[in-house]
Each structure stands twice: as C-alpha cells, then as structure tokens.
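Okay, handing you the structure first.
Note that one protein chain is taken out, while the other chains of the complex remain in position.
Chain nomenclature is as follows: A and B, assigned in order of appearance, with residue numbering initiated at 1 for each chain independently.
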C-alpha cells in the first residue's frame, strides 16, 4: 500500500488521487478507534512538530497540537510569529531553514497566498499548509471530505452546496478541488455577487469537467442537496465597507435546515458567527460540532503519521 | 473509596464534602512522594488538557501545565485567548464545544463571573475553573486548604484571618467556602471599607453557621490567629482612583509577623506586590514560597488525576 504522503509537503491537494485519499481515510479511521480506546499511542515518539502561525487560529493550532501529542510526538508551539524573528526582519526562507533544523515537520499558517509554498521550498523537512491567505487549507479540505465520506460512503452522485463568502474562504478551494476527483459530483456555489469563488478555482473545476453552477440565492437549491457547507464572512480579508455590505447575506435558520433532505448534512468549519442560527445546532443534519471538529483531529493525526512514518 | 471528581466539572467547590476533600488530599500526598522520587509518572498518557486563558496568568497556567505533563499527559497551551477565535466573534459556548472535541479536559480562566460555568454547560469534557473574574478559584482554594491541613492536621478550631482587597479576590471566596465545612472554624475578614467580602459569600457563611467577623484593622487580631492570609489589591478589577485609595492599606512587616503565634502560618497566593515586606519571606511562619506554590502543583496533579481516571 503506497504511502504517497511520506516525507512530502502538503501545501496543496491537487497532487492527490482517489487511492491516496482512500489510504489516508483508512488510517484516520484506524486512529479514531485507537483514540476512542486509549486516547492515542506512541508511534511518533522522538518526532517534533513546529507550528509556525503568522495569523491567529486557536482551533487549527490546537487540532494539530493535540494530534501530534496523541501520537507521542513533541511540539514547538509558536502561536504568534509576528512577535518573533519576523519582527527582526528575517525572510520566510531563512525561517524555514532554521525551524526545519529543529523539527521533523513544520505546520505553517500565513495570511499571504503563496507564503507557505515559499517556505516549503527552503525547508529540509515536510511542510503542512495550515492555511495560506485566500489560498488553500488542505487538512481542512481533507477533514471535510472525510466527514462527507463517513456519512455517505460513496462520494459520487452527491450534490454539495457552498454558501457565503466564497471568495475568501480557503476550505472552499481545498474541498472543491478534492470533490473534483469524483466524476459524478455536482457543486453549487452561492455567494453575494461581490465574493464569488475565485477565478483560479473556476478554471480548475472547468478543466476537471466538474458539473457546477454559481448563484446568489440558495433557497431553491436547498431541497436537492446532500451537503450544505456554510462559510463565515472573512472580515479580516476585506474592507470595512465590503464587510458591512455582505455580512448577514445568508443565515441558515432551522426552517431552512428542515427543508433539506432528511439524509443530508450541514457543515461549517468554524468559528461560526451568525450565519447559522443556534437552533440549527441540535438539528440532526448538523455535523459541524458533533463530527467535523473531531474528524479534524483524526485526519490530522493520520496526516502527521503518514508524513512522518513510511508504514 | 468514592472518587466524586471523576468526569465532573470543577467550577465551584460548594458540592464537595469533607470526605471528598480527604480523598483528594490523600491523592495529593501520594503524588507528592512520586514527584519527589522521580518527577512524576505516566498515568495520564493519552490524555490532553487544553488551557483556555482569557486573562493573563503565568503562574496558574504553569502550575496546570507542569501538573499535566508530570503525569504523562499532553497540553494545548493557549495562553492569550484574546488573540484567537474570540476576536473573530465566536461565542464561549461554541469555543467550549470545539475544544472539548480536541481535549479530555479544559482549564479555563476568564475575567467575567459566570463565564466558566457557561462554558462547562456546553463542553463535552470536564471543565476546571482556573479563576472566573471575582468569582471562584477552586484549585487555589483547595491548594490553600491542603497547605493548612499539612501544617495543622486537624482543621477544626483554627482561626483564619484574611486581610486586603477581599471584595475582588476569588481565592478568598473559594477557601472560605471550604473552611465552612469545618464547624468550629473561625474566620476574620479585614479589609478597607471599600472592598469588604462579597455579599454572596457573607450569605453563604451565614447559611453554614460559620463564626466570622469583619473589621478594618488587623493589629489586634494578629496574636490570636493560626493562619494569616494576605491578598493583593486586584488593580485590574477596579478604577484607578479606588486603587490609589486602598493600595498600601495593609503591609505585613516582620514586626507584625513576629507578633503572631510561633505555630501560625502566613499565606499569600501570589504574585505579591508590596503587601508583605521582603524580610517576612525568611520568617519561619511564611509558607507562601516554601510550601503553598509547590502544593499548588501537587493538588492540581491530584485533581487532574481524579477527574480523568476513575481509580
């Protein structure tokens, strides 16, 4: 069984194929059982993961930190890199070289698109992209796909609807690209007209012959979808005036949620502000708290394991 | 031997009885021996503790972090939560749900009264209150009681004197409530008239029939007490003008300290500013550095252990 993650960077997810993903998800499910039984094991003893976060993110940080330690590894927990050598004027390239001398793996979050790829080029150890600006968030995309797969088994024939600020929301990019691997998938993108999906994603999906549509309202589509993926407006990535124009464009209430198929799921990669009403939390379709967060830990454990160990 | 801490929150301490405390302190003393012998053990391997600190506190943070690791557990070391999702507008409820998916236990400090209880309601794992505004600080209260018990053995018949800013100092609340379990205890509260003990505490002590007095000077009481607990003025919880009015109201010098019984002890939960002179540090009655801090680690180890393991 080929482990195509071993010693490789995970900056983007376009190099992964269905078999790579199948193997990863198998590993995640095995690890899930171990965690449920005894919290974890020691397979990554002697390995150190450095988290280089140039943008605040308590949840992605924590997900990686818990994942690494549940497998017996150690951590270099750098949470606000702007309080560090960055302020002394060091380049990202030099930072990558230094930290890859200390750690066996770097997990990098950065507000600028392309920054993580740049660091990967100079790192002597694998780099995992934990979000690079409006670019990608591969471990979130894989978490989301795992959550969908756990629910539906077969990933073909599904209809996935994304709503919200699709222009700035990197998990949309990562998950959409992953979904494009499944030929019969259908995707609907619903956003305010100011923040549609990025051109790059659109071209990518066209090149992969994915059936997708773009729209500005979701009410008519809702009854047909298997997966509803709600996103937050990324306030920190836009002007104040744009934020005030588009915030609150879509709010998923329980009335809407109940109009969905019984067998459908509602996802959100959190934090949630007001785009999903709190009464939806207890809707049986809602998986964002009950499964998606926890799956993020299992999938990240699987990713760390497969990057750091051959077998 | 019933472990009433197992899988329970520790937000307040009013649900604990004398037997619960006896069992906890027995565990703390066992753990103390293990730490002295070999630093710790691996009983909490596979368990992860998240520290969610919304208020700076290097010492409580560090006490929990060292406690968890000395028992073989891992940590999610979040120290300044205001640099995190909180700034994106997430509610405490959602934060509780997310972090309880990653960790086996949450340790929360927050400047607002009631906030920790609120998080506990939504957490799927036990929550330990590491200080909630002017509310409670149960692990400190238990540490303080353990320190007193180690000195005197029998907790009855003691006379405990608190001095300082009693209105804002949460360990006063927690320790007083614990002391109320011992029927013959006597408590004297001495504070500037602007910052007496809180009404809620007063009512609680009355309902428990505790013998206590309130006063504004401590000189006459000092010779009679077994335990003197000195507190810091909580500058961060009051106006500048109130601070300047009450700061320096009481300063424990060695002359005062030496007027105390030989067999008495002087406590402070630190940091100390100027309310205890430095020459008191070497007074044989002073236990704040020599015992109280270290006991904090042992008691927190015992609490983590009993919450996370049944036996």
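For the reader, a short list of remarks on this structure follows.
To be clear about the criterion, contacts are C-beta pairs under 8 Å (C-beta built on N, C-alpha and C of every residue); 3 or more make two chains touch, one makes a residue touch a chain.
Nothing here was measured: the structure is a model prediction, and the numbers come from that model.
For the chain left out of this panel, the touching residue among B:23, B:113, B:215 or B:293 is B:293. Residue B:79 is the one among B:5, B:54 or B:79 that touches the chain not shown. The missing chain, though absent from the display, is touched by one residue of B:15, B:33, B:59 or B:121; that residue is B:59.
Residues of chain B in contact with the chain left out of this view: 38-41, 56-59, 61-63, 65-66, 69-70, 77, 79-80, 232, 235-236, 270-273, 289, 293-294, 297. Annotation for chain A: contacts to the undisplayed chain at residues 45-48, 50, 74-79, 81, 83-85, 87-90, 94-95, 97-99, 101-104.
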